[in-house]
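In what follows, a single structure is set out as structure tokens and then discussed.
One protein chain is absent from this view; the other protein chains keep their places.
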Amino acid sequence: MENYVPFLMVAFILFAIGAIGVLVRRNFFVVLMSLEIMINSAGLVFVILSYFSGTVSGQVFFIFVAAVAASETAVGLAIAVLMYRVRHTVDVTEFSMMKR
Amino acid sequence: MEWLLLLCVLSPAVGCIINGLFGRWTYRAAGVIGSTFLGISFALAVPLIIYAIQGHVVDYSYYHWIVSGKFTVPFGLRLDSLSAMMLGVVTFVSFMIHIYAIGYMGGHKGYARFFTYLNLFVFAMLLLCMGNNYLTMFIGWEGVGFCSYILIGYYYEKKTAADAGRKAFVTTRIGDIGFIVGVLFIILYFGSVKFTDVFAQAHMISPAIITIITLALFLGAIGKSAQFPLYVWLPDAMEGPTPVSALIHAATMVTAGVYMVARSAPLYALSPTGSLVVASVGAFTALFAATMALTHFDLKRILAYSTISQIGYMMIGVGVGAYWTGMFHLMTHAFFKALLFLSAGAVMHAMHGVLDMRLMGGLRHKMPQVCIVMIIASLAIAGIPPLSGFFSKDVILSEALMLGHPIIWLVGVVTAFMTAFYMFRMIFFTFFGESRVPEGMHPHEAPSVMLVPLWVLAVGSIVIGGILGVKVHGHISIEHFISLTSPNAFPIVHKYSETLLIIISIIAGVLGIAVAWLAYIPKGAFSFRSFVVRTFHPLYRCFFNLWWVDEIYNFLFCRPFWHVSERFLWKAVDVKVIDAGVDDVGRVAGLTGRAVRILQTGFINNYACWVSAGALIICGWYLLKIM
Partner (left out) sequence: MISYSLVDFRPIIPELVLLFFTFFILFIDFAIPKAKKKINGFIALIGVAVTLVVVLSLYGSSWTGFNNMIIFDKASGFVNIILLLTAFVAILMSLDFIKREGINFGEYYVILLFSLIAMQVFCSTYNLIVMFLAVETLSISMYILTAIKRDGLRSIEAAMKYFILGSFASSFLVLGIALIYGLFGTVDLLRVKELLTGADSLHTWIALVSFVLILIGFGFKIAAFPFHAWTPDVYEGAITPMSAFMSIAPKAASFMALMRLLVVGMFPIQVEWVKLLWIIAVFTMFFGNLVALWQKDLKRLLGYSSIAHAGYMLVGITAANSLGYGAVLFYLFGYIFMNLGAFSVAEYISKKNVEGCLIDDLRGMGYKYPLAGAAMLVFMFSLSGVPPTVGFIGKYYLFSAAVKSHLYWLVILGVINSAISAYFYLNVIVTMYMKGGAKEEVVSFPSPYLRAAIVIGAVGTIIFGVAPGSVLNVALSSIVF
């Protein structure tokens, strides 16, 4: 059995990159892309573990995950359109009317 | 049977819900709807009472509200002779008063609201009477208190009415604390709130505890039944609509305390001290309230003081241990006092809200029927045979004497004299003599929707005592009936000639009427009155100013409280704390809240930081454990 740790490390690093992107970026589209990176890196974990454990179900699960990620993005883009319509910006920090 | 009983109790609640939810649409019909459900309740009560008369007992817990180990709080109803009697009185009198109110309240704003509350009240009252445990009783107890509060303040635009409502609420609340303490003690020492469980174990508990429980419960009764020293709310409660005064503040709710003592008879029987306190407070209140009724000019307030006085009588009855006498008087009193209030309401209705007797006089020509029923009721309350009040009052006094309380007996007889006097003073003032009705007022006979209940209650006031209170074949039927549930607590210690006692109480009554006649009807009455007033001037002033009780309370309790709340609570606590944002939960919670609140920045990135920080901390914690 090959060593799967390096592969998993790649996935985790991708996940962390995505997470940090969500935390620090202010442009909604970049945030959206970071979210995509996060969920797909999690999908990557599925594929890696599926490959090394010799079962195919993990790869099927990845297809589910990808489908979900795609529909999420679709809704996210719709929200971006609405954001631009009401405020003429997609800077997420501009949307902080509700607080405290 | 138990489902019939439940239906009987729930019927007013249905009326309340219908009127409450659809009041806007039922507007005209609200009174009829309310009365119909009361009628149903009364119709269902009849077979139940017959069932109880046959000696059956229904005790059924419908469900358990809270189950916690062995301790359960059931919702259950109990039908035995005691509660059957209350069931009859409450449903019948309320039914009559509802019908009367259709006429009386007609055209008032919030007609449906009125019947909603009234139905709710009857429902709570039935819960109080029919509950098979102290907590169901307590729910009813609080329920009637709440209804009384909202009904006194029914004309809430009127400041006096709103104040009276608040006064009633606060005063009875003091009593309720006693009731709660009593129930808590019962839970603590008996581990159950069901009457049957509690009474079965009563003899195993130390007498001191029983005395504490009985006194605590009696404090509740003092508040609810307007006994000294917590009676002050009842006269003010007359600000409410007259049907409310008749139903709640004369016939039913205020007698709940008497019922509660009779219901707890097995406890009071074990505590001579507690019983003596009940009887003494009752006797004192009877006399004290009667003196205050002597000089008043407000029709409804006279009746209010009279009610306090009569409940004092009932307390004597249950206090000396002859529970049936108290309950008997409760029943007859419900009839004639409701009748008195309703007649007073009819007078008030005709006089466009005037209650001052100095503006009346000679009304017997204008409203003869009301005059007649009111005289019947007054004769009944004065204890003139063969009207109902005679029987019930007489047995209270004779039992008190025979059970070894001669002073209480004497107080009772003097009070009976006063009762006769002030009632007939009221009659003569209102209906006889010359008319003092102001210009422009045209008193008229009451409409028939009001007269019918009056006559029904009048017939009841005449016959009910005779039917139940006459000794047939050596026993009195009501005594036998009530004693099934609450038998006499103490043995009779003295024997007196019953005939002699009867004659004494009749003389007291007749004498009172005669003095009233002397003082108000003959030509020289005025000089007679002024002579009496001059002779007994200090006493008269005490009576007239109601012994300054309100002023004393104001000085003793209200002012200090007001000062404390004004100087300390408001200035120190309120201003500092509320203005800082929060009051009684304290600064700490408030300030912490304010600090934590800053975390909710409104920026999505910060929110995401929260999530990831949470994830990192929790996962990191576990990962560290692996290492």
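Order of writing sets the labels: A and B. Residues in every chain begin at 1.
Criterion: a residue touches a chain if its C-beta (ideal position, glycine included) is under 8 Å from a C-beta of that chain, and two chains touch if they have at least 3 such contacts.
These numbers come from a predicted model, not from an experiment.
By the touch rule given at the top, the unshown chain touches A, B in the complete complex. Within the complete assembly, residues 15, 18-19, 22, 28, 31, 35, 38-39, 41-43, 45-46, 48-50, 52-53, 55, 57-58, 61, 64-65, 68, 71-72, 75-76, 78-79, 82-83, 85-87, 92, 95-100 of chain A touch the chain that is not shown. In the full complex, chain B makes contact with the omitted chain through residues 20-21, 63-66, 68, 75, 113, 139, 581-585, 589-590, 592-594, 596-597, 600, 602, 604, 606-608, 610-615, 618-619, 622-623, 625-626.
In the analysis below, only the chains that are shown with their structure count from here on.
For the pair chain A and chain B, the distance between mean C-alpha positions equals 70 Å. Considering their complex, residues 19, 22-24, 26, 31, 92-93, 95-100 of chain A touch chain B. Only residues 597-598, 600-605, 608-609, 612 of chain B touch chain A when the two sit together in their complex.
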